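All protein chains but one are shown in place.
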Amino acid sequence: MESFEVSKRVEGKINILYIKGYLDAHTAPMLEDEIQGLVDNGEFQILVNFKDLLYISSAGLGVFMGFIENIRSNGGDIKLSNMNSKIFRVFDLLGFPTLYDILEEEQEALTKFNS
Amino acid sequence: MESFEVSKRVEGKINILYIKGYLDAHTAPMLEDEIQGLVDNGEFQILVNFKDLLYISSAGLGVFMGFIENIRSNGGDIKLSNMNSKIFRVFDLLGFPTLYDILEEEQEALTKFNS
Amino acid sequence: MNKEKYQLKIPSKTDNLELIRTFVSRISEMVGFTDDDVYKIELAVDEACANVIKHAYKKEEEINLVIELDYKKLTIIISDQGIGFDVNKILNRDIKNYLAQMKVGGLGIHLIHALMDEVEFRSEPGRKTEVKMVKYFVKDGKIKKSSES
Partner (left out) sequence: MNKEKYQLKIPSKTDNLELIRTFVSRISEMVGFTDDDVYKIELAVDEACANVIKHAYKKEEEINLVIELDYKKLTIIISDQGIGFDVNKILNRDIKNYLAQMKVGGLGIHLIHALMDEVEFRSEPGRKTEVKMVKYFVKDGKIKKSSES
């Protein structure tokens, strides 16, 4: 069966979340919990790497919408990287590229955080 | 999507059919046509290798039932080999092992034909 | 888990057997059946639906498949509004002799009985057929497959 997984890596002040599999209204709460955990610990520099994500619905995009204001008002950001083209299109259709930094590679996103 | 394929190899007087994928009421006619072709050419020594078969329903078993009498009365046989355990169980549940030679390995079946 | 119901209505053609198997096996996996049981359920349903496609109708009509889940079992009901048949005649057939005579066909219903924990056929010749089959989540040892005794 399809599934969804989040794993985490810390690089300096930046928390990188690797998301894998199928992100829909059923699995979005898992990602939400993970980001909530970071926010609760005062971690506001978050990079989400989409390399292994195969599917996303608006419930997945909604997770980022739910945190972005609070995180930015705390001087942080959520940046997104390594989306495949199908996933990117969903973000694009909804106009996310004007609101979020969406980078090709994780390294670019890290650099952008530190600049 | 699931699919079904038959390929063929000749070894001496024996025609070996390799069946692959899903054999059900939808795909059984493909196997039927293949065996009919052999029978029409007077080829009655047929070995079916199940190595890559993932699924079989009674429609698949029915194909062998449909030819066996004619083939045996012409001095030939249909022997079966390399079934995985799930496939074998279907044959077993229906009592086929008493009616057909079902061998572990292709080589055993070939030997049995020539003995 | 409360009682839950899944229903599928689908044109009666062999092209759809794969979709039906996928549907049934996903639900069976979801509720926690072992791979082995999932395979048995899938095959039993395939057989019953193939029968609707082959025997029930003159042309393409509809297969109706209902899956009910309660706390202890999965029940599948497959029905058609087709020509029906004499259930007793088929069920009393001795499969060993039948096979030995090398008759073509007649394997599906036998297989359904061997694969599922409970099976019930009802048919009104000329009007409809309904097959109900049950698989228990846990077999209590006393429940034995009727066709294996």
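First chain written, first letter: the chains are A, B and C, and each begins at residue 1.
Everything that follows uses one rule, which is that a residue touches a chain if its C-beta (ideal position, glycine included) is under 8 Å from a C-beta of that chain, and two chains touch if they have at least 3 such contacts.
Source: prediction; values computed, not measured.
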Selected residue (touches chain absent from view) among C:18, C:42 or C:80: C:18
Footprint left on subunit A by the chain that the document does not show: 1-2, 22, 24-26, 55, 57-59, 61-62, 65-66, 68-69, 86, 90, 93-96, 99
Touching residues (missing chain, whole complex) on subunit C: 2, 4-11, 15, 18-19, 22-23, 26-27, 30, 60, 62
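Here, only the chains that are shown with their structure count from here on.
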Among all chain pairs, the one with the most C-beta contacts: B-C
Geometric centre distance via CA averages, subunit B-subunit A, whole Å: 52
Centroid spacing, where centroids are CA-atom means, of subunit A and subunit C in whole angstrom: 45
Multi-chain contact sites of subunit C, meaning residues that touch two or more partners: none
